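Next up is a structure, given as structure tokens.
With one protein chain withheld, the remaining protein chains of the complex are depicted in position.
Labels run A, B and C following the written order; every chain starts at residue 1.
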Amino acid sequence: MPQEMKAAILYKPGDVRIEMVPKPSPKADEVLIRVKAVGVCGSDVHYYRSGRIGSFVVRKPIILGHECAGEVVAVGRGVKSLKKGDRVAVEPGVPCRRCLPCRTGRYNLCRDVVFLATPPVDGAYCEYITSPEDFTFKIPPNMTFEEGAMIEPLSVGVHACNRGQVKSGDAVVVLGAGPIGLVTLQAARAYGATRVIAADVDSKRLALAKKLGATDVVNAKKKDAVKEVLRLTGGLGVDIAFETAGAVPTTQQTIGVVRTGGVIVWVGLAATDIFPIDVMTAICKEVDIRGIFRYANTYPRAIALVAQKRVNVKALITRRFPLAQVPAALAFAAEQGRKAIKIMITV
Amino acid sequence: MPQEMKAAILYKPGDVRIEMVPKPSPKADEVLIRVKAVGVCGSDVHYYRSGRIGSFVVRKPIILGHECAGEVVAVGRGVKSLKKGDRVAVEPGVPCRRCLPCRTGRYNLCRDVVFLATPPVDGAYCEYITSPEDFTFKIPPNMTFEEGAMIEPLSVGVHACNRGQVKSGDAVVVLGAGPIGLVTLQAARAYGATRVIAADVDSKRLALAKKLGATDVVNAKKKDAVKEVLRLTGGLGVDIAFETAGAVPTTQQTIGVVRTGGVIVWVGLAATDIFPIDVMTAICKEVDIRGIFRYANTYPRAIALVAQKRVNVKALITRRFPLAQVPAALAFAAEQGRKAIKIMITV
Amino acid sequence: MPQEMKAAILYKPGDVRIEMVPKPSPKADEVLIRVKAVGVCGSDVHYYRSGRIGSFVVRKPIILGHECAGEVVAVGRGVKSLKKGDRVAVEPGVPCRRCLPCRTGRYNLCRDVVFLATPPVDGAYCEYITSPEDFTFKIPPNMTFEEGAMIEPLSVGVHACNRGQVKSGDAVVVLGAGPIGLVTLQAARAYGATRVIAADVDSKRLALAKKLGATDVVNAKKKDAVKEVLRLTGGLGVDIAFETAGAVPTTQQTIGVVRTGGVIVWVGLAATDIFPIDVMTAICKEVDIRGIFRYANTYPRAIALVAQKRVNVKALITRRFPLAQVPAALAFAAEQGRKAIKIMITV
Partner (left out) sequence: MPQEMKAAILYKPGDVRIEMVPKPSPKADEVLIRVKAVGVCGSDVHYYRSGRIGSFVVRKPIILGHECAGEVVAVGRGVKSLKKGDRVAVEPGVPCRRCLPCRTGRYNLCRDVVFLATPPVDGAYCEYITSPEDFTFKIPPNMTFEEGAMIEPLSVGVHACNRGQVKSGDAVVVLGAGPIGLVTLQAARAYGATRVIAADVDSKRLALAKKLGATDVVNAKKKDAVKEVLRLTGGLGVDIAFETAGAVPTTQQTIGVVRTGGVIVWVGLAATDIFPIDVMTAICKEVDIRGIFRYANTYPRAIALVAQKRVNVKALITRRFPLAQVPAALAFAAEQGRKAIKIMITV
């Protein structure tokens, strides 16, 4: 096998170049994967545009991309459960396995996690990556690599539903019908929610939400989302309210749309850190507000949901670019991102 | 309105007569319901056959039947949420609302519950019954009265899934594919279980299980159910094992089919009270075993599941008898019961 | 028995008069109680001072006081578990027992709750009150009536610990060392918290917190409470952070003092409804924020904690007034309230 591979490297904001770099080799507990499909995430676009997300700063050239699937082409000597030829989805964050969060099942909160495409760790806009055996999951023959790559964003929706403890018969609202909103609403349906309200300001996204199982949609440009959700629920509010738009007003609305004793899950991060929240109402309604950060223990379940057609992730993929055109893909995403739901890089 | 109504009265084992009895009147917080459909439950057959279930003994003539739906024909003066003409499903057990179980959300464990067709309380094999407003639930226009009556057995399946905490992506087994098994497997699917194995000794019931969403079926007459479940789950066992057959061997098998750290839900009552259990394995696998007794807070959720076609209860109804033929219906159920899944009395 | 009784009646803000009013009679399911001790709660002072709390407005003369204990002097004909002479603590909020919150164990969220001293319902600054049997709890011989009255505020602390799911070995912080802070910290200790940090701006209250079991105290006037809590917990933050001061800054601090993956319980209501919260950090730490509104199912447990000397509520009582001096008591509380922890009315 050749010792080099093609990769898309971000040098500085707006500057991505396709270059040859050394091909990685798997350690004893790792597999080498020929990447086949990688999604473009909002965080990739963020790094592309501004070179940083919060305290994570691109200080040296980096390969972006962390939503990926591919084929195992080599395995380390300690690997038992995977072999050459296996088709796999890659969980991109590998924790230390030793700290308190890791020991207690919340490894997404590990401070020492190594996460693909989070500076200074390289990601998957390239031909080959390595991944530890236990963070690499077989996908069944009836799943495409693109669907495999979509397991990553779907994991956010699954984790949101786990944190929200969605149960059969629940009424939920998903504020925001972007990629994360659309996987969250589908996950909520798969968890048995019988009322799934989607709210967004974009009528095309709402049409897709409807197609993917929303029982009701609310165009927040035309109607007051809080009033409309209350109207739809007979004045009670929903059992669980998900914020996936990453916006200040929708985050504030979660307090208003949830029923007394209900659960709020804040999934999206707004551009502003600190902003006004109706604490009084949150307390008097005795709500639970739960943040979510990435996900843990979601891959096998998310794969099963897609394999069984309980969740449709294909419908979210609206544009495709080959690896050689990652610069164009990121430029497109940065400039006209809202025109697409999910952009996929095919490698 | 006439002051009398037709009712099927059990005088003693095997002796059921159709007679005219006084029509009940609703109290201030009750509604009067014209019964339209009532299911025949195993417990009805048990009283018919032997005049008792455990410590509940038929000491005076009793009207059986507790799985029922109908139409509201009058309301007590304190009733606000229901009106004449409403189509409703009736939750048949009304608790004291004051004891510790009632106060803590487990009202099914109330010692003073008044339960239809449990001696000495009359049931619903008759034209009219009364029911408290808060235990009477509207059913939507797209649901039939028969489906409304089936909310009662479905509630057992929903409660079993609540107790088992079925989550999306879970693998479950349902041991027994009778009426309760078939609602439990459908409820588990509605809760997101992606692997649903049904086991029974009757191939017709297994065919129905398959039609209703079982991903795998095991004919326990032909194969060792424990081995087969382990084989189907790669040697691990299922996340949650439901026993719904009410048999000694299937109850014992739950310990073997569940994965380490998994959950067992004992739904069915076997004819024998006390029998050998593999306690050592239960402890070493650190399993959770959970009994279930009736259900609580399931009606609105179960109605939503049927209304949304997530659960098919119609398919379970295999025989129908009019009220005047309740004696024949019970005789049929007692003698050839396994030929039917659910017998429905239409009133 | 005489048909009239003495009561302290609030006519308008600042105007409380001692008058004779009709003595209540118990209904079938109620007991008549000779009130012996009633605490002065912040809400009583609020009504006294401004005639309203949020949407609850004093529109006609009202008897205040809802933290009370006394002796049963008569029982309704349906009462079985209580008899004349029983010493009891009174749970002051009686819910409808029928709505969804009531059915699911969260009766504190019942919209139709009847709560003592919440307009227009009269309270307990009087000689006799009635109470339903199931909201009246016997206290053991080794408990005083004053301790019985303190079961009400202690219930808030117990409910806060239930909602916070305090477990043995947890590290907690209680922001605010007023009456509710002091019962919450003691409840947390009784739930097994091994690190209990109390923060307040008043050194006398902190001294009492220390005496009552705080392992560490932080004077927030002298030190940055967030930094100090982080220092005390090795930079990690606490497992559970309780806000009991009902102030904007302390509510904001909860996000900073809690560990990643930790739990925040907002107990106190600030004077401002809507104010800035660090949502970004809440999400990235994946915290749980839980409001609490009154309490449910706490009385028997709270009584057991006091009876067993696990919680010391006596130490909180710093002033006493007889019933005839309720006007003086409320005036004192309104003007110099922070000088007292808990004022008790002895009847």
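By definition in this document, a contact is a pair of C-beta atoms (placed from the backbone, for glycine too) under 8 Å apart; a residue touches a chain by one contact, two chains touch by 3 or more.
Not measured: the values here are computed from a predicted model.
*Asks:* Which candidate, B:292, B:305, B:333 or B:347, sits in contact with the chain we can't see?
*Replies:* Missing-chain contact among the listed residues: B:292.
*Asks:* For the chain left out of this view, which of A:106, A:205, A:259 or A:290 touches it?
*Replies:* Once the missing chain is taken into account, the touching residue is A:106.
*Asks:* Specify the residue from the set C:195, C:259, C:285 or C:342 that touches the hidden chain.
*Replies:* Of all options in C:195, C:259, C:285 or C:342, contact with the hidden chain holds for C:195.
*Asks:* Among the options A:59, A:98 or A:223, which residue touches the chain absent from this view?
*Replies:* Only one listed residue reaches the unshown chain, and that is A:98.
*Asks:* Just the residue numbers, please: which parts of subunit A touch the chain that's not shown?
*Replies:* Subunit A touches the missing chain through residues 97-100, 102-107, 133-134, 296-297.
*Asks:* Contacts of subunit B with the missing chain: which residues?
*Replies:* 101, 106, 108-109, 111, 163, 251, 260-261, 266-267, 269-270, 272-293
*Asks:* On subunit C, where is the contact patch with the chain that was removed from view?
*Replies:* Contacting residues on subunit C, toward the hidden partner: 158, 161-162, 167-169, 187, 190-192, 194-195, 300-302, 304-305, 307-308, 310.
In this text, only the chains that are shown with their structure count from here on.
*Asks:* Please tell me the distance, in whole Å, between the geometric centres of subunit B and subunit C computed from their C-alpha atoms.
*Replies:* Result: the chain centres lie 43 Å from each other.
*Asks:* Provide the list of subunit B residues touching at least two other chains, using ranges where the numbers run on.
*Replies:* As it turns out, subunit B has no residue touching two or more other chains.
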